[in-house]
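Here is chain A:
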Amino acid sequence: MELTTILFYLFALVTLGSAVIMVFSKNIVHSAFALMFTLMGVAALYVLLYADFLAATQLLVYVGGILILILFGVMLTSQGYTLNFRTITVNLVPASLISVAAAVLLIFAFLSTDWTISEVAERTDTVYDLGMLLMGDYILPFIAVGVLLLIAIIGAILMSTRLSAENNGAS
Partner candidate 1 sequence: MTEYVSHIHPVAAILVHAAIPLTIILVYALVAIWGERKIAGFIQDRLGPMRVGGWHGWAQSIADLLKLIQKEDIIPTDASRFLFKFAPFMMFAASYAAFAVIPFSSAYVGSMVNIGVFYLLAVTSLLTLSIIMAGWASNNKWSLLGGMRSAAQMVSYEVPTIASVLTVVLVAGSLNLMTVTEMQSGNDILGFLPNWFIFQNPFLIVAFIIFFISILAESHRVPFDLPESESELVAGYQTEYSGMRWAMFMLAEYADMLLLSLLGATLFFGGWNSPFGDFMAGPLWGFFWFMLKGLSLVIVMMWIRWTLPRYRVDQLMHICWSILIPLSFVNLVLTALWEVIF
Partner candidate 2 sequence: MLNAVKQSWLTFRSIFTGMGVTIRHFFGPTVTLQYPDEKMELPKGARARLYVNIDDCIGCNLCARACPVNCIDIETVASTQDVDLGKTSTGNPKRFWLTRFDIDMAKCMYCDLCVHPCPTNCIYMVSEYEYSEYDRSNLVYHFSNLEPEMVAEVKDKAEKEAEQKKREREEMMRKKAEEKAQKELEAKKKAEEESNDKEKGEE
């Protein structure tokens, strides 16, 4: 077997396994760390697809950024600083119905797609292409997203400063 194939199955196993742990773990922090393994596995799969820029972005943004935010959120909002962040199961019936429906949909899509299997993709300089696309064809949406994020940041700053000002006034 090719080395890449072995690696593919390995990373797929890591991704799926940790995803399962993430869903079924009772402890939120454990779930969060399982999510980290899932995201890293996906990044590794990107690398196998020669999408190295995407893989690095995945690591930087999801693992290095969003996951840390999730962890901060869990730890700051929960009661006390203990190991016992427990999840409880609510809405068992509707949730399982929706997930079964989603699974059926995905499997249907998976089976009905006409997959074309190509030879190994050529390794190209993805950064250059990405840059040209973002700054060329998709310049408008790119700028729009930028402005949106800026507005969100300003809003967040405004909210947090007002909150802290109120706190100061109260104390």
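Basis for inclusion: all candidates are chains of the complex that A comes from, given by their letters.
As a working rule, contacts are C-beta pairs under 8 Å (C-beta built on N, C-alpha and C of every residue); 3 or more make two chains touch, one makes a residue touch a chain; residues count from 1.
As the structure is a computational prediction, the values presented were derived from the model and not from experiment.
Undergrad: In the complex, chain A is touched by which of the candidates 1 or 2?
TA: In this complex, among candidates 1 or 2, chain A touches 1.
Undergrad: Quick check: in the complex, which residue numbers of chain A touch candidate 1?
TA: Per the touch definition, chain A meets candidate 1 at residues 3, 27, 29-30, 33, 36, 40, 52-53, 56-57, 59-60, 63-65, 67-68, 71-72, 75, 81-83, 125-127.
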